[in-house]
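What follows is one structure encoded as structure tokens, with my remarks underneath.
As you look at this complex, bear in mind that one protein chain is not there, while each of the others sits in place.
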Amino acid sequence: MSIKVLFFASLRDEIGRGDDELDAANINTVADVWSAVSEGKAMPSNLLMAVNQDYVNADATVKDNDEVAFFPPVTGG
Amino acid sequence: MSIKVLFFASLRDEIGRGDDELDAANINTVADVWSAVSEGKAMPSNLLMAVNQDYVNADATVKDNDEVAFFPPVTGG
Amino acid sequence: MPKVVLFEGAFEPYRELMAFEAGLVQQHGAGQYGATTSFVGTMRDFNEGDDVSAMFLEHYAGMTEKALEKICEQAMADYPILDCLILHRVGEIKPNDSIVLVAAWSAHRGAAFDAARMLIETLKTDAPFWKKETLKDGARWVEKNTDG
Partner (left out) sequence: MPKVVLFEGAFEPYRELMAFEAGLVQQHGAGQYGATTSFVGTMRDFNEGDDVSAMFLEHYAGMTEKALEKICEQAMADYPILDCLILHRVGEIKPNDSIVLVAAWSAHRGAAFDAARMLIETLKTDAPFWKKETLKDGARWVEKNTDG
């Protein structure tokens, strides 16, 4: 399964990159994606997540070719 | 005592004039002014009153050369 | 410094706001406010279920300006705002004409919203203006404002 993963703002700085192409088996949920890309880092409690540009929870399912994004609380306006 | 009296909007239409020069003795309060100019008409419960362009109550005192205004609820904005 | 203006003819509320804001920046320097809330009241062509083709806005010259200035002072005292502005039309007006603009500038949005709301609500109860609507078959005084 191929997943495009995006990181924004301070999380991108922490993770050390802005995007990732995840190509792995055994990926069912957004939480699985996080585990696969975060090198063991616990999921921050205020982390925001989106699949194909819609907000979701960590237990949302992902499928092949989805775009999954992780980012910190937003600070626009 | 000489008092300038003003009426606005629907009240002016009802009273039949926009202003009055009141020249009378025994005038102590705004209520007295109303009695002297309204030809026995009872004071409307929602009547607004001003002396020298500041809102007052009916029992506010008036003095020589004051400008007293009576008007209905305001509807600007 | 708060400003109050009555207009006897049509006025463009946002152009006036922009001009006032330019003065604000000149007076206080750039970057001093983060939030501006403005409200513009525009003449509708309907009210209470009737078509309204024109309106006359009567005021009490002298007291009206004084009342608006007091409302600005009260807003400056009650909210942490940098400045505020009230513009109001008087005389004969047509549908789609601007009637009123109120605006408040603050560091944060809460105060800007609260102050702008207070400005228009207080204007609606305290400022000596009276609307007379022209209908198809005559004219009528508006007896009270709609609730905010």
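Brief remarks on what is shown
Letters A, B and C name the chains as they come in the text, with residue numbers starting at 1 for each one.
By definition in this document, contacts are C-beta pairs under 8 Å (C-beta built on N, C-alpha and C of every residue); 3 or more make two chains touch, one makes a residue touch a chain.
Please read these numbers as outputs of a predicted model, since none were measured by experiment.
Although it is not drawn here, the omitted chain touches the following shown chains in the complete assembly: A, C. Hidden from this view is one chain, which touches chain C at 12, 14-15, 17-18, 25, 30-46, 95-96, 107-110, 112-113, 116-117, 120, 146-148.
Within the entire complex, the positions of chain A that touch the omitted partner chain are 6, 8-10, 13, 48, 50, 53-55, 69, 71-77.
Basically, only the chains that are shown with their structure count from here on.
Centre-to-centre separation of chain A and chain C, using mean CA positions: 48 Å.
Chain C has its Cα centroid 27 Å from the Cα centroid of chain B.
The residues of chain B never reach two or more other chains; the list is empty. The set of chain C residues touching two or more other chains is empty.
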